[in-house]
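Here the complex is missing a single protein chain, while all its other protein chains stay put.
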Amino acid sequence: MEKKTRSVHAESFLAPIWKANPLFVLILGTCPALATTTSIEAALGMGLLFTFVLVCSNVLISALRKVIPDEVHVPAYIVIIATFVSVVEMFTKAYLPPLYSSLGVFISLLVVNCIVLGRAEAFANKNTVLDSLLDGLGNGIGYTIALLILGACREILGTGEITFGSKFAFIPLTHLPILKGEGFDFSMPIFTTPAGAFIVFGIVMAVIAAVNNHKADVEKEKARQERLAAAKAKNAAAASAGKEAK
Amino acid sequence: MNETTKKYLLCAGVLAGLGVLSATVLAGVNMLTAPVIEANEKAATAAAYKVFNEKLGADSESEEITVFPEEMDATGIEFYVEAKKGDAVVGRIFSVSGKNSYGAIKALIAFDNDGKLVYTSLLENGQTRDGFKTYIDGINADPTSVGQLEGFGATYGTNTFYALYAKAQAIAVKLGGGVAIDPAAIAAAIYGSSDNIETVAKTVTDAAVELSYYSRYTDDSKAEEAARIYLGSYKENDQKIVAAVALSGANSFDGAYIVSYSDESVTTHATGTTFAATELEDFKADALAAKVYDSAAAAIAKSPLLTLASKAMALYPNATSVSEVVNINKTTDTRPEVDAGTSLIISSWNVLNKDSEVIGTVYRAKTELKKEPDESNNDYRQVHGYIDWMIGFFGESNDNPSLTKIYTIKNTFTMGDALNANFIEKWNQSEVKDFNTFKAMSNDEVKVSESGSIGATYSTHGMVDTLKEELTLYVSIKEAI
Partner (left out) sequence: MAYFTAFILAIISGMLINNVLLSRFYGICSFVGVSNKLKNAFWMGVAVVVVIVLAALICYPLYMLLDAAGISFLRTVVFILVIASLVQFLSFVIKKYSPTLYKAFGIYLPLITTNCAVLGVVEENAASHAADFGAAMANALGTSLGYLVVIVLFSAVRARLETNNVPRAFKGLPIALIVAAIMAMAFTGMKGMA
């Protein structure tokens, strides 16, 4: 039975969210993933900013793909991406100062984020604006989800509680105690340090690898069983044919 | 136009166009956001000032002042703001900026009119390290810890901060009408010399006035206090005095010096006046000065001077007084062997009981060692340093006198802790303490280079050699009596 082929549009949106997740599968954009995931809010903020930059740059580059000559496409893309990043940086500095001071120079580093440049080179300059938009959204959501996973692990394990409202100042400041609260404190501060970032990332990658390995093993086993069954059937058929021949 | 020029034109055109577009967009966004950013920063500093004003008890602050008093080093201080309550200036908030190992430190430091630190907070620290924040919090909790710069993650930053702090404080003191406290100058005014004077003041708790003191030592080993210069600050009825009172005992007045006195009509106690040791009554003639004196006298009565004589006395349970033996023959022993050093008997005290009989003699000596590794003998031990120690002799016997506990003044041996734990503490706890026991415990008979045990060491041998010298001296004096 053949799987229903999704439309190209849906595919370019859905694939990067999990199957081709830019951080966990393609291993791109790791710098901000380690540096800005000390808390869920920071991770969310970074992810949103990233999505905005990616979508805008994808759309614009795709719109101009027929206009920009191939020889100068590298500096052209760089200027486009850098412009959007600067815009985003200025807006963040003005309207979300706590987020700005927490993300710091990593907002500017979105310019050299491998994902943004990569999608521009690989996708946006070959596909329509709509597809590029969806691709940008998909990658953005996928990256944000990945950042959120890392951020959640680090914040819950590292500080013991989830804090809302410290980076997004329009939300009232609330703490959700999980590992830390009145009278008990099981938080492990190492997870808020750089070492902890590596550990969490490594373990998440290992978990994903384990899941994939398991899936691959199951597939292999299934294929083996099928081959066995086919061989048995063949033998049975040959045997019965041989019997009949006798 | 051929294809290639067309191509170049297109390329250049596209790039130029993109460049212009980008610059326009960015300029536009900048115009939009720059005022918001500035407003944010102003709000942030205003919020910071609010905290400071609360601490100072002010209700408004002046504009930023960038003019500093002449001849004062103001590098790194961007401006200061006068915190006012009504019309009176209650303090000054300095905005300082300096370099960290990786970025800039910007801080606000607030001093009151006397130059005392009220509060400080960081405005910006390039990549804030927790250690630096701990230091700042520590200063706010305990202003005297500002000089303690050890053990923090960003010590380059703390050093920079301390330098800025000192500069700002000097200016605050000058502007606030306060006077800088210079212990060396005060000591010179009272004693005629500023030698051996402690530079860090020790605060006195539960005193009637604000009191701290600087120790004046007998010599640069800083083992004994000869006197204390108490610095008292007292305010009454809008008049304020800051005076230094030098005492070398509960009833022993060495002199006084007026650091500052706010009432200029009192000419006897004007700023800079020195009182000699005989002028105690003149000093106490002024009510404020008397208050400072009483407070200092009470403080020294409560915690007397740290003298070696008192320590010597403490070695004997029945002692009531000591008298220092003057003209002691300070033996210098220069034995060039590798396992001995220079023993120097520094001073000696006779300890007396209530009937003024000599019950014992205490010797203070400095056992020094400079032993290098001797590879030809497979002796890799290296011992450097000295121990400055006191021990008392008593009893009838001249061959095997009884000994008191050891009092260590200073121990700088390379393995000083081991010496302390394995020998000195064992000695002090031992039931029998006499000359023979000392020799046994220090393994006098065992040659150090052949000993495998910890017991015989160069330092214990050095101490035994010193003790033998002391015994010789003790016996010779005893027989002379």
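Just so it is clear, A and B label the chains in written order, and each chain counts residues from 1 on its own.
Here is the rule we go by: a residue touches a chain if its C-beta (ideal position, glycine included) is under 8 Å from a C-beta of that chain, and two chains touch if they have at least 3 such contacts.
Predicted model, so just to flag it, every value in this text is computed and none were measured.
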| item | value |
| --- | --- |
| Identified contact with the non-displayed chain, of A:10, A:74 or A:233 | A:74 |
| Of A:16, A:29 or A:160, the one touching the omitted chain in the full complex | A:29 |
| Residue touching the undisplayed chain, where the options are A:90, A:103 or A:149 | A:90 |
| Selected residue (touches chain absent from view) among A:47, A:136, A:158 or A:196 | A:196 |
| Residues of chain B (touch criterion as defined above) contacting the omitted chain | 22-23, 26-27, 29-30, 97-99, 101-104, 126-127, 129, 131, 151-153, 155-156 |
| Interface with the unshown chain - residue positions in chain A | 27-32, 34-35, 74-75, 78-79, 82-83, 85-86, 89-90, 105, 108-109, 111-114, 117, 190, 193-199, 201-203, 205-207, 209-210, 213 |
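In this section, only the chains that are shown with their structure count from here on.
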| item | value |
| --- | --- |
| Gap in Å, rounded to a whole number, between the CA centres of chain B and chain A | 56 |
| Interface residues, chain B side, partner chain A - complex | 7, 10-11, 14-15, 18-19, 21-22, 25-26, 29-30, 32-34, 36-37, 40, 44 |
| In the complex, chain A residues that touch chain B | 67-69, 71-72, 75-76, 79-80, 82-83, 86-87, 90-91, 93-95, 97 |
